[in-house]
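Supplied in structure tokens, the structure appears directly below.
A single protein chain has been removed from this complex, and every other one stays in its place.
Chain nomenclature is as follows: A and B, assigned in order of appearance, with residue numbering initiated at 1 for each chain independently.
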Amino acid sequence: MNCILVLGGARSGKSRHAESLVTAEPGPWRYVATGRAWDDEMRLRIDAHRSQRGTGWNTVEAPVDLVSPLQCPEPVLIDCTTLWLTNLILNEDDVASATDRLLEALFRRSALTVLVGNEVGSGIVPENALARRFRDEAGLLHQKLARHARRVLFVVAGYALDMK
Amino acid sequence: MNCILVLGGARSGKSRHAESLVTAEPGPWRYVATGRAWDDEMRLRIDAHRSQRGTGWNTVEAPVDLVSPLQCPEPVLIDCTTLWLTNLILNEDDVASATDRLLEALFRRSALTVLVGNEVGSGIVPENALARRFRDEAGLLHQKLARHARRVLFVVAGYALDMK
Partner (left out) sequence: MNCILVLGGARSGKSRHAESLVTAEPGPWRYVATGRAWDDEMRLRIDAHRSQRGTGWNTVEAPVDLVSPLQCPEPVLIDCTTLWLTNLILNEDDVASATDRLLEALFRRSALTVLVGNEVGSGIVPENALARRFRDEAGLLHQKLARHARRVLFVVAGYALDMK
């Protein structure tokens, strides 16, 4: 599977690192934004990410369905798996089958796909049951993606370690 | 000390990785479960872990006393240090002397012992004082174990980095 998984904490520089992996391929490139601008804070965050990227990117908003945006010959950046998972859970979608469909779509592609995900499991156990479930699902999702990815990177302060 | 410490976030794949280190030794193997099934969520989690392991494992439940279950010639997996620490704190046991007893028991063994622990100190400082104390104690415990372990691994999405 021509896929790289880039994991890291919040504001670790993982998106920027992932972008550099995609733009190392010939453009144009497709940026798949999974975040939903449901409030001003989120809108500001999305706009800031968008303005940081240069030209050559086509942005597709895909909060839930990742299969259609992957049907293209261009290198794709999916940013990020954890917001996608949030949307699935809020929609009460079946996470396991959505993950299977994502993996199938990734296997069908020949161009590079880079997936960005937040590490969310290295703090104290959350008191909130939904947060615990989210933390578990995120960890399992990243393990599944990592198993099939050809590279797995862990980013700290803008620098990446090769895990796989 | 013939001991490997495997650290990682929640659902990072650290238990599975630790199991593979133990089963690389000739069996049978002893699985020391420190988790207490105090509610349905915990019972489900324990059962899921148990069913993932294959045959050849003898499971011992040891929420507080880790010295007795280590008195055996088999390779042992202790899963996990952070649930053990939780139990010590809830019991109002002395953590420092329990840790010393654990280290002595580990030094007396010749077979491999693999210890799994949760990284819990990489989130925001918790508002709850008990959570802050737990976070501090977990960090200190892992530093003490790491100092004497012959290997220390950090697991992200199922892949392990050698720290020591």
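Criterion: a residue touches a chain if its C-beta (ideal position, glycine included) is under 8 Å from a C-beta of that chain, and two chains touch if they have at least 3 such contacts.
Only a predicted model underlies this, so the values are computations on that prediction, with no experimental measurement involved.
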Based on the whole complex, identify which of B:1, B:105 or B:140 touches the chain you can't see.
B:140
Residue ranges of chain A at the interface with the undisplayed chain
8-13, 41, 119-124, 126, 128, 131, 134-135, 156-161
Contact residues on chain B toward the hidden chain run 5, 7, 9, 119-125, 127, 129, 132, 135-136, 138-140, 142-143, 145-147, 152, 154, 161, 163-164
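In this text, only the chains that are shown with their structure count from here on.
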Just how much do you need to spin chain A so its Cα atoms sit on those of chain B, in degrees to the nearest 5?
120
Taking each chain's centre as the mean of its CA atoms, how far is chain A from chain B in angstrom?
30
